[in-house]
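Of the protein chains in this complex, all but one are displayed in their positions.
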Amino acid sequence: MHLLLSGIGKRFGAVQAVVDADLEIRPGEVLSLLGENGAGKSTLMKLLYGVHRPDAGSITIDGRPMSIDSPRTAVALGIGMVFQQSTLIPALSVRENLVLALGEGRWWIGRRGQALRALDERLQALAPGVDPEAAVAELSLSQLQLVELVKLRLRAARCVVLDEPSAALAPAEAQRLWSLIRALAADGVAVVLITHKLADVRACADRVAVMRAGRVVAQVGAADADDDRIVGWMVGEAPPAVRAPSGSPASRPPRLWIKDVSVGVARGIDLQVRAGEILGLAGISGGGQAELAEAIAGARPIDAGEVILDGELLRAPRRAPSPSSRLGVIPAEPLRNAVAPALSLGVNLALRRFGELPFRVDRAALERQAAQLLERFAVRPADPAAPAGSLSGGNLQKLVAARELSQRPAAVVACYPTMGLDVTATAQVYETLFGLAGDGTAVLWISEDLDDLLHYAHRIAVMFEGRVVRVLDAAQTTAFELGAWMTGLAGPVGRAAAGSSDEVFA
Amino acid sequence: MSRSAVRDALRGLLLFLVLASTFFLLIGRDPVSMFGAILTAAAGSGYAVGESLVRATPILLCALATLVPARLGLISVGAEGQLYAGAIAGTGVMIAWAGPPPLLLPAVVLGGMAGGALWALLPALLRNAAGVNETISTLMLNFVAALAVTWLVYGAWKNPQSQGWPATVEFPDIARLPTLGDSRVHAGLLIALAAAVLLAWLLGRTRWGLGLDVLCSNPRLDSVTSLSLARQVLLTMAVGGTLAGLAGIAEASVVQGRLQSDLAQGAGLSGFLVAWLAGNRVGRTVWIALGVGALLASGDGLQMSERVPSSVTLVVQGLLFVAALGAAAHRDRGTRHV
Partner (left out) sequence: MSSVDIVLAGLLVSALRSAAPLLLALLGECLTQRVGRINLGLEGQMLVGAVAGYATVAATGSPWLGLAGGAVAGALLSTVFGWLTVAAGANAFASGLAVWMLGLGLSAYLGTAFVGVRIEGFPLWIGGLTPTVALALVLVPLTALWLFRTRSGLRWRAVGESEHSARALGIVPWRVALSGIVVGGLFSGLGGAALSIDITRTWAEGMTAGRGLVAVGLVIVARWNPWLCLPAALLFGLGEALALRLQAADSAVAAHLLHMLPYAVSLLVFTLTCASLRRDPRSGGAPAGLRAVFER
């Protein structure tokens, strides 16, 4: 199936999401669609899939112009899309999801009919090891993607769009995904891979298209463009340089000591973060990093162990957590975890010192006091009376940073702080966070972006299934070594061979 | 009021007028004269105004009883049950009182408040301990409390002199809240209004109210603010229960003179919807409660002047809330106080 998008435009309210976009999708080829968050990649593909209707432009399929007004139409035409958030229904079984996906059919499904057995056989052929009776909620992430692709194959899709499929996969699982994608293309399917990671492009793309601010700014063969040119297209200018951490804090005293802490999945975590050090924490999601961050932040009780800050006991089991002005916390998903969306920016900024507020509170006064802080941390729009829920993701994170970091805390716990932010916002958050390290703050930084970790952190601790399996010197390791430890592929053998530059326990 | 709130209100009013007029036409009545008759019966004379205030008082108290937990994000419909519990407690104090007579009234009133507060703590504890959804638990407990009243007035507390209609003995005069002149308007209204003023200040201008707003907007912030969600659940429900309990003992002692079945006459449900429509803002709650009370009080007068059953006002009340809910689109789920 050969698709041609010409002059596509789409606006949502005041925002022009896609402007005059041209894109060619060829059969048997993998086209990688790159761009930062908000560049319009997902929107453009959703226009192709009929989720939205374009305001301008045309879509031509195999030479014939088509109007795609709903996902039903797109599916009927043979276009399939695998969204970032799986549209499989977790509570239903794999089989039930596939029956739903196949649309029309007899009104009676029953339990053991012939049609169902035929379906099961095809499922086993394409995705061995997946139990058709199993609820989708029980599948692993890569099994989930497999079933999504099976769904599309069953519908005989001739064009498959994948939206950021490798976002949460470990390196080994990503490899398997890429070979699947190449196999699809080999079958003559036209594949579009939406991503913002260059590694995906290098692994399986034949052609590359880059979007920026709603426009398609480049469409070239993958071999014809090097990484820097691609990033230049994506960002429009040289990416903002963030100062890499300076100095070797190895000789400084530890400020934050996580002493044999167990909480939730995490067991026996023992880490020390020194003054001015950035300790990265990597691991597959669900491995306990988030629980650990919550426990240190005081949002979750500790099961065992202690957290000590500058020699003083901060957290312990059965000890009521109280917010400390010496510890800053920047959680992931600020809207969900750190901010009261209905209340104003000014009030939100005062939340850290809530206990010190007088009994009679003048909210307008809080808002007046907030103006300066908003300026300093470049929160836009800087209206102290506006509800926090109206801010974009990047500005929310800056708001949280303004609240947590303005009193120069002794230590900071940042948990996926740049999740969902674009390059500029990410750079701003890093600037603030790592700038503090330069002033002596101890920073514990949990991230899923291995490249960033390698670039900015001093040391990186890797967690696997609740335990710290390795602590590596960032300057002397690679993404693949980290990935190996993250998926448990490097085991006790590696641990036993601890060299002088690698530490198992701080 | 903000521009969109005014638009919502006008849209709701228009829709209500349409729906109510349609209903009046369906039952063979002229809408204009019906509306006129309702207004006359509600406020056409000093007596009518008095009766409207009497009917509005428990509705206002129940609305406040809904509003306080709602500021925390709880959707409690339990005011009616708390009303009954307060009535039972206060009546029990009256029946069993053996202390000095001047203390009887305060004891009865405090007993009523305590009864309501305790009945409100029950769903609060269930929610804290077991995550029980408070809307459903309070609804069920409403029925338990109402049935408890029926049990008592048919059984242990039955007044041997009341022949066909089971009820308790009448409240002695010294146990009744003072009333205004000849009407049945009683001190409970003053207490309700004073409570409204106090709550408006507490909720809008103190750290406690701010804490409720924070927890309502994002319950995960309890660690940041070192507030305890569980404790505030108990506190807000108890405060609400106190007010509803007061409504109960006031109805029993002054308005109806004794404890009997169907004491509440739907005040709990009306109060919930009043608070909802008011966006959980105290000022608006007062006005809307007075309006709804007037509407329901007009039923008896309407029956005489227009020869329609008083349940017409119940239908009109229902249409009012349906119209208001339907006109205010784009509200987020759960409680909010914009």
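A and B label the chains in the order they appear, each numbered from 1.
What we mean here is this: a residue touches a chain if its C-beta (ideal position, glycine included) is under 8 Å from a C-beta of that chain, and two chains touch if they have at least 3 such contacts.
The model shown is predicted, which means the values in this text are computed figures rather than measured ones.
Asker: Taking the entire complex into account, which one of B:269, B:286 or B:302 touches the absent chain?
Answerer: Once the missing chain is taken into account, the touching residue is B:269.
Asker: Based on the whole complex, identify which of B:46, B:219 or B:283 touches the chain you can't see.
Answerer: Reading the full complex, the residue touching the unseen chain is B:219.
Asker: For the full complex, which residue in B:5, B:148, B:200 or B:234 touches the chain that was left out?
Answerer: Within the whole complex, the residue contacting the unshown chain is B:148.
Asker: Among B:75, B:95, B:118 or B:234, which residue is in touch with the absent chain?
Answerer: Touches the omitted chain: B:75.
Asker: In the complete complex, the non-displayed chain touches which residues of subunit A?
Answerer: Its contact residues with the unshown chain are 70-72, 75, 83, 87-92, 96, 99-101, 103, 105-111, 137.
Asker: Quickly run down the residues of subunit B that touch the omitted chain.
Answerer: 27, 75, 77, 126-127, 129-133, 135-137, 139-144, 147-148, 150-151, 154-155, 219, 266, 269-270, 272-273, 276, 309, 311-319, 321-322, 325-331, 333-334
Definition applied: only the chains that are shown with their structure count from here on.
Asker: What whole-number Å value describes the gap between the mean CA coordinates of subunit A and subunit B?
Answerer: Distance between chain centres, rounded to whole Å: 48 Å.
Asker: Can you check the complex and tell me which residues of subunit B touch subunit A?
Answerer: Interface residues on subunit B, with respect to subunit A: 205-211, 213-214, 216-218, 220-221, 223-227, 336, 338.
Asker: Under the definition above, what is the set of subunit A residues touching subunit B in their complex?
Answerer: Listed in rising order, the residues are 297-299, 321-323, 329, 336-343, 347, 351-352, 354-355, 357-363.
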